[in-house]
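A single protein chain has been removed from this complex, and every other one stays in its place.
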Amino acid sequence: MSTMNENRLHGYPGIADNDGQDGRQPTLHETPMQRDRARTIWDKSQPGRRAFTAPELDVDAQPLDDLIPARMRRVEPPKLPEISEPEINRHYKRLSTRNFDLDEGFYPLGSCTMKHNPKMHERVAALPGNARLHPLQSPERAQGALQLMYELQEALGEIAGLPHVHLQPSAGSHGELAGVLLTRAYHEDRGEHRTKVLTPDTAHGTNPATVTMAGYEVVKVGTNADGGVDIDDLRAKADDQVACLMLTNPSTLGLFDRNIEEIARIVHDVGATLYYDGANLNAVMGISRPGDMGFDIVHYNLHKTFTQPHGGGGPGAGPIAVSDRIEPYLPRPQVVRRDGENGAGPVYDLDFDRPKSIGRLRGFQGNYGVFVRSYAYILSLGGDGLREASEIAVLNANYLLARLRGAGVAEYLPVAYDRLCMHEFVLSGAAMKRELGIKTLDLAKRLLDFGFHPPTVYFPLLVDEALLIEPTETETKETLDAFADVIAEILREAREDPEIARNAPYTTPVRRLDEAGAAKRPVIRQAL
Amino acid sequence: MSTMNENRLHGYPGIADNDGQDGRQPTLHETPMQRDRARTIWDKSQPGRRAFTAPELDVDAQPLDDLIPARMRRVEPPKLPEISEPEINRHYKRLSTRNFDLDEGFYPLGSCTMKHNPKMHERVAALPGNARLHPLQSPERAQGALQLMYELQEALGEIAGLPHVHLQPSAGSHGELAGVLLTRAYHEDRGEHRTKVLTPDTAHGTNPATVTMAGYEVVKVGTNADGGVDIDDLRAKADDQVACLMLTNPSTLGLFDRNIEEIARIVHDVGATLYYDGANLNAVMGISRPGDMGFDIVHYNLHKTFTQPHGGGGPGAGPIAVSDRIEPYLPRPQVVRRDGENGAGPVYDLDFDRPKSIGRLRGFQGNYGVFVRSYAYILSLGGDGLREASEIAVLNANYLLARLRGAGVAEYLPVAYDRLCMHEFVLSGAAMKRELGIKTLDLAKRLLDFGFHPPTVYFPLLVDEALLIEPTETETKETLDAFADVIAEILREAREDPEIARNAPYTTPVRRLDEAGAAKRPVIRQAL
Amino acid sequence: MSRYTSATEADRREMLDAVGVASIEELFVDIPAGVRLGRDLAIAPGKAEQEVYAYLRDLAARNVSAEDEISFLGAGMYDHYVPALIDNLITRSEFLTPYTPYQPEISQGSLQVMFEYQTAISELTGLPVSNASVYEGPSAVAAAGYLARIHNKRSRFLVSRGVHPHAREALETTAHGFGATVEELPLADGATDPRALEAAIGDDVAAVVLAQPNFLGAVEDLEALVPVARESGALVIVSCDPMTLGVLRPPGDFGVDIAVGEGQPLGNRLDFGGPSFGFFAAQEALLRKMPGRIAGETTDVAGRRGFVLTLQTREQHIRREKATSNICTAQALNALAGVVYLSWLGRHGIVEIGQLMLQRTAYARRELAALDGVSPLHEQPVVREFALELDGGGRDSVRRVIERCAAEGVNPGYALGHDYEEHPNGLLVALTEQRSRADIDRLVSVLGAAVAAERQEVHA
Partner (left out) sequence: MSRYTSATEADRREMLDAVGVASIEELFVDIPAGVRLGRDLAIAPGKAEQEVYAYLRDLAARNVSAEDEISFLGAGMYDHYVPALIDNLITRSEFLTPYTPYQPEISQGSLQVMFEYQTAISELTGLPVSNASVYEGPSAVAAAGYLARIHNKRSRFLVSRGVHPHAREALETTAHGFGATVEELPLADGATDPRALEAAIGDDVAAVVLAQPNFLGAVEDLEALVPVARESGALVIVSCDPMTLGVLRPPGDFGVDIAVGEGQPLGNRLDFGGPSFGFFAAQEALLRKMPGRIAGETTDVAGRRGFVLTLQTREQHIRREKATSNICTAQALNALAGVVYLSWLGRHGIVEIGQLMLQRTAYARRELAALDGVSPLHEQPVVREFALELDGGGRDSVRRVIERCAAEGVNPGYALGHDYEEHPNGLLVALTEQRSRADIDRLVSVLGAAVAAERQEVHA
């Protein structure tokens, strides 16, 4: 860093860090955030401070020894923080400002569908009838919750074009696990013990990881020149040991596989199931349905397509939908509707009596709070609105792609597959790296200085120096234009001086971090 | 600005603004926030965009002309913004980050009692039984709200040592207006038509402003060498034309008037009332009560002492408490408790039948949402906790004062009155201005760069270059130490180079603003 | 340790040492013995958060809110839907916790909000200048009266009987202080009688005060009224319901001098009457006499656009006894909710929501007036509120009708007899976009039954 010259900063003051020349402190030119060094809540603790006031002890206290033998009791209190409530609040509030978030600006993180999270969803989720409802409340006294789950199942089933929906899985990869275990149960029930699951080389990492966890061998299928599944390769690998093909359509390249009908035929012909990774469902709601494409099992990412806020890494929910032949194996309990007796309204219940079920994947009934938000979203948009959301998502992506095909960008960041895209698209930074000497990572880091969240980078693996860009439908044209302008500006800047991007970012709360060092000597908790 | 030299920046990059040398843009070295120029919500609007979806029209539409004559109808829709919900949310969320707030850091704004605002208060205020309660709901169906108000009245009365509390006024100055109008009613009811109200020269501006609004002449009373009311001056001015003396004790100097009993005697001897501006009540809760000091009328600032969040300039509430002789004139309606019939529990009601009342000051029953928060606070702390809050507030102020009496500070910023202080204290920047060439304003602006909210400045008027510092009880010793250190650091820096403070701040979203220009050619709305 | 404090025993010792006293007690040495409390406050000891929450929740549960019944109460505050967006913003500590923006460099958020708010209120009212909020609706009328008083030094107010009773009373309370008198202009068939105005007007009248729509829901004929007042040199003050201004011609169009009103309908909850905000807009000529904060646009030393509190020489902290008002803390957070709400409704939404209410109100008025024993109290055009006359035995009878409805989960409205002795049988019914046709139909059936039952009882 110390070799850099002020005149090349182009507006970013962080660069003089640590040069230490002419006796200045090494923190010169720090932004206010940078000056504010990380201190944990323990760094701010003092013995004797506290936030909590216990409710009054209103029963006669018994000697502890009479209640729990001393050898079973904790001796030293755990070293939790000691700090007042105002200071806890300040600590975490200030920490929050060290995050970039979706309400701050554009977040075109491909495959993640960072669409607006409506605030009304938080309001309904927080209603005491939802938030303080115990999961073991008897179904008769949780009819509202069960009805909501049932209606959500119905809506999701309609969107996927599959008749049976189960809500339990906690996230996409949990849904995948459910799906592969369902496949196993299906085959085993037919007396078959298949050993392999096919995944395209464009697949998300959770797909192969899930396959291994579920006790199958991963077999990779190639991609054709067009960005679709290599049909010949698929045909060659689809044999009677194949239990399943896991696919997402549109793929992680943002491309709809034109051969989907053929693919389904090949897979079904060998008796395998076709699994749909629903991470990219935002492209096709109301336009094309996985069930109609021939998929047997689908998972949804409610935290993508259906706007559950991501929470910095969860919570989410990964419901699944299946065809009739898979239905007997669904996890339990299943939310069901029964006709009311004597003309009364319908009654909702939990059905545990599912003898072929693969069993539970987790406790209780799944991430209900997420269901509330996603159902609120479906009710708000309605069938027409969901379709329009997908249409605008695809329009926004194609428009941004068109803008990035312009001169000054396309030479360095060509689109990986030269087609119309769906809701996202992939650029390759290979030419940029070659011509300008900056990597996709550098471009991503430089974007941070301009107030944009970078796209997904280095995924899908198939594309060299990949950038996977998903604008979503809730962004304005002005935002897309501004992003395209900044990409062009960074490339222009890199033509003049690639060091700028190579050392970016400058204005973030911290600058590039030593990730290798962190992994080599992991410090994953504070020493107390 | 352009004369300044990079080497004198001491860590603040904003300074190179607008120098334009060697062809750089005038915005070089801006912080990320500064780079992000102010754009209003209209600047982001586009015809045809919208957030609102109207509920369905579910009745037969009549021609508008049949409902309202055309000449009474609006022709052009008002030019409100046209913008999507995600963009509204981002706009205001991003605007919020251009504020400094109490949850961010220390806010020692004298006379404002910027103590922690507990989040639980927001939770209870938002309960539908409070938030969606219509003010004209019949008292029988608003018993919870009336009981809360009644219990708050009781608690406030106990704290002030006066038997009758009325909650209607909307803020401190509204309470003052109520108080002076009560004084008028009291005198008029006795057939007296007094013309003057006394206010000390240390009084807050709302005191004299209120006196004028209430139709009295303001007569100023001096301050003695000790910081108390000049008793001789008071005696000289207290005649039978004086309706009232308005006082706050501790005063705006943060000093408790040792002669308060004598003052009360003088005022009462001429038949005038003694009014207590409760802005400084945080010093004396559970320790000394205005009623016991001889005050007839008190207002409270629930948004100071009782933690209603300030909201960037309200809402607040300014309840009043009065002695028996003032009670008949209280605004109406009054919240009262009546014994239940036939052994039933008590019943709460609104009493409108108050023939001598000065009448309403506003609509409905006052800022009930504020009452909920302040009553939650009183319940949480309890009698003992309120006293301890005042004790720690005074301890914190004296400790900070002691720290600022240290070498390197006291020479430039001596305390205005060399006594123990109460919950706040006043320093004078006169020596600093003389010796270092920086004004109190410069010091305040430089504090911004260090992440502190400045104290109240240039008030009270009595003290040259005044700084009124109120740390409150919810701050830690470490915070007080850090603040004292920064004051010393700024003074040290000013000894070396006063230009640094004179041109501060550097790191705020905008730097010093042209206030004179704003007032000369006021632009108070966007041209559309 | 008291709640929310941090001073441990060790801290206290260190701090007292630094101060040079031996105990906290000593810090209070200036307080004479005679005025010391000398005992504990008679307030129960502090409680745990969960206990306070439970207690206050139980109190709240004893209120019947608009969440619990189908409510047609209005009369100054209205049960509009508050979009969740607003909660999200007003609970952000960055907006919730700062003081009035005395330090503009670190308050650009609040200041720009004020500037935007002022712009929106100007647009809505059709008047060129707006302040950044006053306390609430009725006191805004009083504040406008004070402005008139200091503007033209006159001392008579003519106030339409259609102005909200609370506003009339607040003006009277305040005017008594500043030495002015208040006279009432009567209504004729629910609207201010222009002939009465003509009769009462004179060159000693400081201001004529009207409401639009008025308390009985009637749209006033400002075209007829305003010129009469202005000719005499009086200011015209109109208090208006902001939610009607998408369909009604704005007061500025008629040349009124000051438009004020209750801002609660704009994205603020009911809160049993407050906090909300009052808006205050006026003609340019009155700018330097306006009460309250005003934000203005300016630039910083580097030429960046920014906002400051401006025209502060009007205000108490600068001008003290010569200030144009004593107001200090106002309702910034509530005004923020207001401008977010107006942005959310947007240019066309304010019209759509107004027209929706207009249509439903017409439907409700027609259906209700068709009930046996119910008739319209006046025939004036209305937007979202209207007055009915029940064929009953006065105030007690109306009260009983209301109670009967309430028992059925419907709050039919406000009994006018409380404020209008000439209308002991009056019932004021208000709508918002939250009251659907189904709700109206339910009101029709419940009120019809209640009126019928009341008649039977009275006649029995």
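So that you can tell them apart, the chains are marked A, B and C in the order they are listed, and the count of residues begins at 1 in each.
The rule is simple: a contact is a pair of C-beta atoms (placed from the backbone, for glycine too) under 8 Å apart; a residue touches a chain by one contact, two chains touch by 3 or more.
What you see is a predicted model, and the numbers here were worked out from it, not measured in a lab.
Trainee: Over the full complex, note down every shown chain the hidden chain is touching.
Mentor: Displayed chains contacted by the hidden chain, ordered by label: A, B, C.
Trainee: Among A:A145, A:L281 or A:V463, exactly one should touch the missing chain; which is it?
Mentor: Residue touching the absent chain, from the options given: A:A145.
Trainee: Using the touch definition up top, pick the residue from A:D292, A:D351 or A:E496 that touches the left-out chain.
Mentor: In the complete complex, the chain left out is touched by residue A:D292.
Trainee: Taking the entire complex into account, which one of A:L109, A:L162, A:L281 or A:A321 touches the absent chain?
Mentor: Touches the omitted chain: A:L109.
Trainee: Taking the entire complex into account, which one of A:T223, A:N282 or A:T474 touches the absent chain?
Mentor: With A:T223, A:N282 or A:T474 as choices, the missing chain is touched by A:T474.
Trainee: Under the stated touch rule, tell me which residues of chain B contact the chain that is not displayed.
Mentor: Considering the whole complex, chain B reaches the absent chain at 46-50, 53-56, 83-87, 93, 118-123.
Trainee: For chain C, which positions touch the chain that isn't shown here?
Mentor: Against the left-out chain, chain C lists 49-50, 53-54, 57, 67, 81, 83-84, 88, 91-93, 433-434.
Everything that follows uses one rule, which is that only the chains that are shown with their structure count from here on.
Trainee: As a quick test, compute the distance in whole Å between the mean CA positions of chain B and chain C.
Mentor: 21
Trainee: Just curious, how far off is chain B from chain A if you go by their C-alpha centres, in Å?
Mentor: 45
Trainee: What parts of chain C, by residue number, touch at least two of the other chains?
Mentor: In chain C, the residues touching two or more other chains are 1, 3-6, 11, 46-47, 49, 83, 85, 87-88, 93.
Trainee: Where in chain A do residues touch at least two different other chains?
Mentor: Only 46, 84-87, 93, 118-119 qualify.
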